[in-house]
Each structure stands twice: as structure tokens, then as C-alpha cells.
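The complex is shown incomplete by one protein chain, all other protein chains being positioned as in the whole.
Moving on, here comes subunit A:
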Amino acid sequence: MTTQQVDELGIDLTGPEQATTERGGHASRGMLVWLRMRKSPRFWIGIGIVGLMALWAIFGPLFYPWKPNVQDLFNTGSPPSADHWLGTDAVGNDMYALVMAGLRTSLIIGLIAGPAATLIAAIVGSLAGYLGGRVDAVISWFINLMLVIPSFFILIMITPVLNHLIIPGLIFFIAGFGWMVMGQVVRGQARSLRQRDFVRAARYMGIGTFEIIRRHIIPSMASLLIIDATLGVVGAVLSETALSYFGFGIQPPRTSIGTLLADNTQAATTQPWMFLSPAIVLVVLLFGVSLIGEALRDALDPTSGAARD
């Protein structure tokens, strides 16, 4: 069912790059998507949430006196107050400063690892689908193998070895274990695109495989890939958070949303603010990202969601 939708999308994209706007004029496809996006409240709410949180994580510390790893020994485990806006944790670290620092780490990992996984899926999937034959057999088999392996346990085993390379390492491995499902979808798409006239024409003109994939196959799936990259951010942040929560991801003195949740779980039922502030920040951020992803899906795919009926 999904592949069929995307098929229609493929036709849509490969046709002449023109569409009619509601005013009766002609607009490029990018323009059309933008016009649809502009009307979507989901998109604006999502962009607003994510943009504000990113700005807050980057510039927030400039406007706040407490630093993440400075303990206020007179106020340990205190609830939110004028001095400590989100209270302090059990050893007196300021929660507001910690959450900003943690959000920064989680954002960096999510924003790089999510799109990176999509990139791997695009390259590997289109190679398999476009070339077919033995390459396809090997890649499909490899994807199936990767899907059987429980990636979380593998990540747990790898991350302790990374030491000070933990952030680039996490990005690398989260992306490396997050591309398979999309890879299969891309493969199916590339298989049908291979038979299209414009791809054939390019092939008969003697254009190389990678050039065809780069110029024709991947752009034809752009919308699918953009959606996946956006929603991939959610998956990557969730992976990082889970790894850090169980003590295998980010290690002290570094902070991430996951380490904050882990450090404050014990106190969650008695001093809820310690757990709730990083939890709410995480949920709101991911909620915002998924809103953008859904708005993109609606705008890019005329057969789904808001653009339907």
C-alpha cells in the first residue's frame, strides 16, 4: 500500500515540473509544496517548537547565572525557585543549566544521525534496486540480517569501547543501525524507476551508474527521503536517550537528556521536578520534530493526510 502511494508520487515528480496553484498560475513543485506547507498549522507549530528549543539550547546559558556542573551545596534537591528555575538535583546541580546542556548534546546527535541514516538508506537502497541481480541479492540479504540483529544490544556492546569519541561514535553507530527499513523502501522504488524512460535514456547516453543514481534516482525520491530524514531525528534522539539512560551512551562529565533522566529516576516519585524537566523537554522537542515530519508528508505526498479529500 505504501509503495503504491510512493509510486504515484514518482510519476508526479518525473512529469513536467509544473503544477497549478490555487490562483490558476503555474508554480514549480518546490513552490507548490511550500504553498501547502504554509497553510499547515502543524508545520508552523513544529518549526516554532524546534526552532525555539534549538535557540534556547545554544543561547540560553548566556542569560542564566548557573553553570551545569557547579553544585549549590546549600540547595541540594530543592524544588523550582526564583534562584534555581527548575530546582536542583540530589547533589545540588542546577536542573535548568543541566537541561540546556543535555538538550544541546541530544540535538547534535539527533540532527546528524537521523539524516545520516537516510543518506545510507538512499545510497545502499538505490544501488540494490538500480543494479539488481547479484548486488541486489547481497544487499537485500544484508538488510534482512541487520533487521534480525537486535541493534540496541549491539550498540550497548560497542559504546563502552568508544571512550572520548563517544559523540561521533554514537552518531556513526546510531545511523549505521537505523537505515534498514528505509533502505528496503528505497530499493523497491529504485527497482521501478530503473524501467522508466528517463532513466533508460540516461543509461543509453552512457552515463555512469553513480551519476544516474545521484542525478535521477535519488532526486525522484526526494520527498520520501526528506520525510524519513525528519522522522529519523526522532529515532536517533530516542536511541541516544535510551543508551545513555542505561549507562552505555554519553558518560559523565558530559550531559545529555538521557543521562539526566537516568540520574533522576530514583527520585522521580518523591522529587518529580528532577525527572520531569528533562522528560518534558525531550517529549516536546520530539513532538515538534514529528509535527514537521507529518506536515512535510502531507505537503509532499498528495495522496496522504490533509491533501486528501
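Odds and ends about this structure:
Definition applied: a contact is a pair of C-beta atoms (placed from the backbone, for glycine too) under 8 Å apart; a residue touches a chain by one contact, two chains touch by 3 or more; residues count from 1.
Note that contacts and distances are computed from a predicted model.
The complex includes a chain that is not drawn, and of the options "Carbamoyl phosphate synthase small chain", "Nitrate reductase", "Sulfur carrier protein ThiS adenylyltransferase" or "Peptide ABC transporter permease" the UniProt name matching it is "Peptide ABC transporter permease". Checked against the full complex, the one of A:F43, A:W179 or A:Y245 touching the unshown chain is A:Y245.
In the complete assembly, the contact with the undisplayed chain comes from A:I156, out of A:M31, A:I123 or A:I156.
Against the chain not shown here, subunit A presents residues 1-2, 5, 144-145, 147-150, 152-154, 156-158, 160-161, 181, 234, 238, 241-242, 245-246, 248, 261, 265, 268-269, 272, 275-276, 279, 282-287, 289-291, 294, 303-305, 308-309.
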